[in-house]
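A single protein chain has been omitted; all remaining protein chains appear in their positions.
Letters A, B and C mark the chains in the order given here, with residues in each chain numbered from 1 onward.
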Amino acid sequence: MHSFRNDYMEGAHPCVLEALVRTNAEQHPGYTEDSRCAAARERIRRAIAQSDRAGALARAGVNPETLQVEFVAGGTMANLVSIATCLRPHECVIAAPDGHVNVHETGAIEACGHKVLVTADPDGLPSIAGIDAVMKEHEYGGNFHMVKPRLVYMSLATETGLVCTAAHLAELRAYADEHGLLLFIDGARLACGLASPRCDATLADVCAAADIFTIGGTKNGALFGEAIVIRNADAGREFRYVMKQKGAVCAKGRLLGVQFDALFGVTGAQAGVAEAEGDEPLYLSLGRHSVAAALKLRDVLASHGFDAFESDSSTNQQFLRLDNATAEAFARAFDADIIARPDDSSTVVRMTCSWATSEDDIAAVDEQLSRMGDNAGRTA
Amino acid sequence: MHSFRNDYMEGAHPCVLEALVRTNAEQHPGYTEDSRCAAARERIRRAIAQSDRAGALARAGVNPETLQVEFVAGGTMANLVSIATCLRPHECVIAAPDGHVNVHETGAIEACGHKVLVTADPDGLPSIAGIDAVMKEHEYGGNFHMVKPRLVYMSLATETGLVCTAAHLAELRAYADEHGLLLFIDGARLACGLASPRCDATLADVCAAADIFTIGGTKNGALFGEAIVIRNADAGREFRYVMKQKGAVCAKGRLLGVQFDALFGVTGAQAGVAEAEGDEPLYLSLGRHSVAAALKLRDVLASHGFDAFESDSSTNQQFLRLDNATAEAFARAFDADIIARPDDSSTVVRMTCSWATSEDDIAAVDEQLSRMGDNAGRTA
Amino acid sequence: MHSFRNDYMEGAHPCVLEALVRTNAEQHPGYTEDSRCAAARERIRRAIAQSDRAGALARAGVNPETLQVEFVAGGTMANLVSIATCLRPHECVIAAPDGHVNVHETGAIEACGHKVLVTADPDGLPSIAGIDAVMKEHEYGGNFHMVKPRLVYMSLATETGLVCTAAHLAELRAYADEHGLLLFIDGARLACGLASPRCDATLADVCAAADIFTIGGTKNGALFGEAIVIRNADAGREFRYVMKQKGAVCAKGRLLGVQFDALFGVTGAQAGVAEAEGDEPLYLSLGRHSVAAALKLRDVLASHGFDAFESDSSTNQQFLRLDNATAEAFARAFDADIIARPDDSSTVVRMTCSWATSEDDIAAVDEQLSRMGDNAGRTA
Partner (left out) sequence: MHSFRNDYMEGAHPCVLEALVRTNAEQHPGYTEDSRCAAARERIRRAIAQSDRAGALARAGVNPETLQVEFVAGGTMANLVSIATCLRPHECVIAAPDGHVNVHETGAIEACGHKVLVTADPDGLPSIAGIDAVMKEHEYGGNFHMVKPRLVYMSLATETGLVCTAAHLAELRAYADEHGLLLFIDGARLACGLASPRCDATLADVCAAADIFTIGGTKNGALFGEAIVIRNADAGREFRYVMKQKGAVCAKGRLLGVQFDALFGVTGAQAGVAEAEGDEPLYLSLGRHSVAAALKLRDVLASHGFDAFESDSSTNQQFLRLDNATAEAFARAFDADIIARPDDSSTVVRMTCSWATSEDDIAAVDEQLSRMGDNAGRTA
């Protein structure tokens, strides 16, 4: 039975794995200073440029050819290195309460010395009003008895499946410029965010808005690895020193280059991804596939009466409130992830699709639910 | 032409790569909590137990079945997580001046808040006398105006190719016990250290001596990854919290499990490593191969008159002092690594062998040197 | 005109100043290792023992004669050294949202690497329910993807003038014991908390409850200085190393000894403090004086119709909501501190009394308010 526990259950997409196998015997210098990484960097820059349908880069004065691109092994690492590079000792991060750096990284940012201030935004996306309330409380950085807010952390797709629009990205950028803030976008699930039907932003819009953002490979086809794109060269200067200090420089950096070269050098169409559009890179197509699978799953669940969705998720994760017994049945049947118990009688489960979730896997859920019997008042 | 620049130029040993390919489609839970990691942990424990020719484990009261084994992506990460877990704010590390954490990790230990004190030992291996001098200077931890020495950092094989014997390991352990110190052994090149003809210590001896030590995969057949063996459960308690905080927990932890399962589950003989002894795991055989290749290379170099070796290295790295022009010729011909310029006219180059260095590669050096003409007074 | 801005406007109480002058020419060794500090430590231990009306120390197994007492220059320093000494890298603090360490110390705790988690308690005092909700969210320390709660921070008197009772202290201690938590009590305004008519706890109750607590001198008669009482010797072991590392060891430590020797060696009655009870030390009597002055001030304010108190404060700080114009008049007339603007038309001012606030100062407020005209609907 296919597991829907999360989007990092499998290894790599076959194209990525094939590239690793094909290049395995090559000798390359270390630390991402090799030709494979150079190629991957170039492909990422090109993908950003090509996605700029609305001219956001030019408006923001960004020359995509000069973007600095770095590679690290994992998401927490990408977040902490980026943020630690940007901040002076008394500066801090603003995030939504359920921002990943605030809750699920064991205080990684604080371990680098910086406080994480939270907005009152309930659903993971920092709003202008939420940020401004924090800024006001901290006197817009004018009171040395308090930390100085300096960097807004956000994800394009939140932990509950909401997404940020191009307009909201532009507003955040404008607010940041006005108030001397940096904007960091955690792209652990960037491809799914971009693929959401609710998200009209492109890679270029993200790049135009963020000072630094990441392109998550681990959850989108890579064996492991995240790319970090540094648009604000001053904020990210001497980035590799901090990478090294934090243990984030990969000795065999070529591994990351090879993977991102595959993800951005092959098109989704070439790789046979059904959802691929135009000549977009495999990376974006895999996001489309994951999201399409999750929305199909959502329909299947609803068709069986399981429609008490905790959030109006349009990404690759779906959140369902169930009575406790049904939640356990889901956990057994689909390896659904139990993530909260809002009250004594109900449980929230998460079901996640990935590039590896097939139509058959969704069909199997449909079939299994038919066997289990439709929902009739079993959700809270 | 084969590059002798370092021992992380290639991808993974074919056995490791094959295991990754074979298991790629499996679904596993994250964070090294999967069955592949469980298997790898078990194999590592067994390899330690089986290598205990001299009963060191029993003497030290170590039950190998209870050893905690963790996996992280890289060496700097393994070092900093291990050390940060062990130390309180005012405690510090003692290392030889050229200890990797002291010089080549961009202050990773200091970034965790801890000073690195250096002994006067010239060749990378902390001596009892060297450690004791530092301890004395710091009043054996009895002066609160100074940092309190708490952990000795060392590598089994030093940066210049020297190795630590079983007797020295035992002495260090005894000194540590007597003075309340912890002993951490950086095993980035553990396999080559163990394979050195000068080293009579086994994996079990290392385990009996160290509170925590690492088993480096990146430089010995893995695509990437280091195992961390925690013998002192108290010093390493709640290790995974610190791992997570430092970004060292691998989402697809199975990747590390699969690789170490291959390195310790297949024997060198099964994998066809010529130098394999008995039924030792592939991991140890690959170290043997690397060292054998390097000693053969050393002979070849000497046979052409290049015998001004900077150190009496018995591991997989050889260090040669050359006049500047010859050094550049070596760099061009063999991709030898230029690592020091001790004076205006001479250069030290490093040539490193790995599991991937073949007999043909060494033969090609021989041939090339014949073409270049033997050395006649060209070394300093 | 007397300023009511805060409780650190003046220098030292005359008895303290006199002691500093009298001992100025003495020669003493540094770093609080002198006889004056020894005397002060002894007097503090005795005051704790003598205040144990209810036998709390014996019940808690505390021998007051063995308490470790340290001295530092200021409150933020006392907090950060105490907390940094207690915590391992992944451990964190639980505090109420307006806890001083959470808001007004520029991220001092985070700069030591530790997250501050906040409860939902609205008024500065962490409740058992509030703490337990945080603990539950963090799986009682059982999820390594999140920080591990380890220390509860609280003040005996909150930032808004509420106080903690002996019963609540005992509950917090019991909860802490049950869940492996430490309890730290910030005593910057300890004397005022103890003197509050709402607080039935004594110095001994605080000591029996807290693992570490501070006795604030700066805001209660000293020129400067805080005593730190370490009841939990294990949590606070090697405390002076961390003090030194953070710059908290005073070279002329005798200054702190002399001051606390005066504050705890002279009785309030001897010093002529009108509010002194029995033979309590001057330190406690000064708190009584400050609180008595503030409650008298509260009555005076109310008698003129200014009774929109923001909190039911029973300590030395009173908080009044005024319309903006009146608030500015108060700021001008009494140097009242403007601390919040809850909405466009109203302002909250704080008026603080100290050991130096005289009856005449309160009478002058009365007179001035008479001149200004009573309040008639001018408060929000």
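Assume a residue touches a chain if its C-beta (ideal position, glycine included) is under 8 Å from a C-beta of that chain, and two chains touch if they have at least 3 such contacts.
Bear in mind that the values here come from a model prediction, so they are computed numbers and not experimental data.
Undergrad: Counting the whole assembly, list the visible chains that the omitted chain makes contact with.
TA: Counting the whole assembly, the omitted chain is in touch with A, B, C.
Undergrad: Of the residues B:Gln50, B:Gln68, B:Thr106 or B:Thr165, I need the one that contacts the missing chain.
TA: B:Thr106
Undergrad: Out of C:Glu70, C:Glu105, C:Asp186 or C:Asp261, which touches the unshown chain?
TA: With C:Glu70, C:Glu105, C:Asp186 or C:Asp261 as choices, the missing chain is touched by C:Glu105.
Undergrad: Can you work out which residue in B:Ile94, B:Val147 or B:Leu369 touches the chain that's missing from view?
TA: Of the candidates B:Ile94, B:Val147 or B:Leu369, B:Val147 is in touch with the missing chain.
Undergrad: Touching the absent chain in the whole complex: find that residue among B:Gly11, B:Gly74 or B:Pro89.
TA: B:Pro89
Undergrad: Considering the complete complex, identify which of C:Lys219, C:His289, C:Arg321 or C:Arg350 is in touch with the unshown chain.
TA: Counting the whole complex, the residue in contact with the absent chain is C:Lys219.
Undergrad: What residue numbers in subunit C mark contact with the hidden partner chain?
TA: Residue positions of subunit C that touch the missing chain: 2-3, 5-6, 8-12, 14, 17, 20-21, 23-30, 73-81, 105-108, 111, 218-219, 223-224, 241-242, 244-252, 254-255, 356.
Undergrad: I need the residue numbers on subunit A that touch the omitted chain, in ascending order.
TA: These residues of subunit A touch the chain that is not shown: 84-85, 88-90, 112-113, 144-145, 147-148, 238, 240-245, 249.
Undergrad: Which parts of subunit B face the unshown chain closely enough to count as touching?
TA: Its contact residues with the unshown chain are 89-90, 92, 103-107, 110-111, 113-116, 144-147.
To be clear about the criterion, only the chains that are shown with their structure count from here on.
Undergrad: What is the Cα-based rotation angle between copies subunit A and subunit B, on a 0 to 180° scale and rounded to a multiple of 5?
TA: So the angle, rounded to a multiple of 5, is 180 degrees.
Undergrad: When subunit A meets its copy subunit C, do both sides use mostly the same residue numbers (more than half shared) or mostly different ones?
TA: Subunit A vs subunit C: same; shared/all numbers exceeds half.
Undergrad: Which one of the chains is closest to the middle, using the mean of its C-alpha atoms?
TA: A
Undergrad: What is the chain whose Cα centroid lies farthest from the Cα centroid of subunit C?
TA: Measuring from the centre of subunit C, the most distant chain centre belongs to B.
Undergrad: Centroid from C-alpha atoms only, then distance subunit B to subunit C, rounded to Å. What do you get?
TA: 52
Undergrad: Rounded to a whole Å, what is the gap between the Cα centroids of subunit A and subunit B?
TA: 35
Undergrad: Where in subunit C do residues touch two or more of the other chains?
TA: Residues 89-90, 113, 144-145, 147 of subunit C each touch two or more of the other chains.
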